[in-house]
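Notes for the one structure printed next.
The other protein chains are all here in position, but one chain of the complex has been omitted.
For reference, chains read A and B in written order, and residue numbers begin at 1 within each chain.
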Amino acid sequence: MTGAVVAKVRGTPLHEFPENLYIPPDALRVVLEETFEGPLDLLLYLIQRRNLDIMAVSVTEVTEQYLGYIAVMERLRIELAAEYLLMAALLAEIKSRLLLPKPAEEEDAEEDPRAQLVRRLKEYERIKQAAVELDGLPRLGRDLFPVLLTADLPPRTPNLPKVTVDQLADAFRQVLVRAERGRSHAVPRESLSVRARMVRLLESLGHGKPVAFERLFDPGEGRAGLVVTFLALLELCREGRIEVLQREPLAPIQVQLR
Amino acid sequence: MILPDIVEALLLASPEPLDERQLLSLLADEGVDRGELEAALARLRRNCEGRPLELVRVAGGWRYQVRREFSPWVSRLFPEKVGRYSRALLETLAVIAYRQPVTRGDIEAIRGVTVSSQIIRTLEAREWIRVVGHKEVPGRPALYRTTDKFLADFNLEALEQLPPLPADEDKTNTD
Partner (left out) sequence: MILPDIVEALLLASPEPLDERQLLSLLADEGVDRGELEAALARLRRNCEGRPLELVRVAGGWRYQVRREFSPWVSRLFPEKVGRYSRALLETLAVIAYRQPVTRGDIEAIRGVTVSSQIIRTLEAREWIRVVGHKEVPGRPALYRTTDKFLADFNLEALEQLPPLPADEDKTNTD
């Protein structure tokens, strides 16, 4: 451990974890948040510091130490991640079981929490090791760099869309069909929409105040829509429902209900 | 490690060309001087002889590139997407082809919608249509016709070869 910086406290590097339980109060949070990847990692550290095999470890001893950390944290009122407290509860349970005589018939009722914990520790240890090895693999962008060369390609004539004469004839037929359809239905549809537009114009003038002439038109409707609005305005004028005002030449034109 | 190999590695991995100044600064720790660098570059250029890549000096510096001779194969890596023309463009072109000469107003009257300037520009850029005069009405709108290039691109010798339209004879017969 000596030599490697295990944690930094306000810029001062710590080269090893203090023996036993003492960790400078300021360091505790840093150690738990930045050095350990959670309670399993802290437990592994406590076990490995003793150079012990997980199977051979004295749960009582590790539990004492772990709970000791938690107690210090609580005394210092450092907010602990929930996972650490959960582990503390599990360890406390294991410890209490060890103190009690084990009734024989309960053997298979549920998995021994100690065995379960050991299994989790071993699995985590494996993954922790795998992560280190993964990081050690040669990696593209860090250790290996892909070769991507520009190719000297001649300027390409832009690949323009192709059209055949049949497509062209087809397009024109469609135009003619549409034009024909438009003509045969033009008269009834147009008069209907002018009627409807007159109603809408009366509604938008309903509050009695004059409205700017241009505001009555919605350019988004396109030509046909604009023409219908204009026809509707003319019709409303003719029927004497509205009046169109201009205070002086070139002044804005206003429309209001009569 | 020998210098030409390091320079080769740098140039092969760099997404941008590297000039002598950049290379020297990348090799500052090794205390490489300009003469050594230039010798290395000359050697790398020679090493490319007979190989599909070459080391060239472009505006931003030196770069390896795949030789032009390989473009028939390399260009297959980057197939170009062929666009498609919109229905609006085809219809505009069709109206001009079948009803020429026409103004934009004529096209709008036939199609029932506004003709976008973009479409006219595209058709002019392909040299399929051109302005042949102005209609003697207020505003003197441009009159469009199709071109000889239009005929050539559509494999026609004359406009009369455009497919006949049944609707042309009897305009009300639209089934």
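Throughout what follows, a contact is a pair of C-beta atoms (placed from the backbone, for glycine too) under 8 Å apart; a residue touches a chain by one contact, two chains touch by 3 or more.
As the structure is a prediction and not an experimental result, all values here were calculated from the model.
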Specify the residue from the set A:130, A:177, A:196 or A:224 that touches the hidden chain.
A:130
Given B:26, B:56 or B:113, the residue that touches the chain left out of view is B:26
With respect to the chain omitted from the figure, which of A:40, A:94, A:163 or A:255 is a touching residue?
A:40
Can you name the residues of subunit B that touch the chain not displayed here?
1, 5-6, 8-10, 12-14, 26-27, 51-53, 64, 66-67, 69-70, 73-74, 76-77
Omitted-chain footprint on subunit A covers residues 37-41, 55, 81, 83, 87, 115, 118-120, 122-135, 137-151
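Going forward, only the chains that are shown with their structure count from here on.
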Can you compute the centre-to-centre distance for subunit A and subunit B, using the mean CA position of each chain? Integer Å is fine.
38
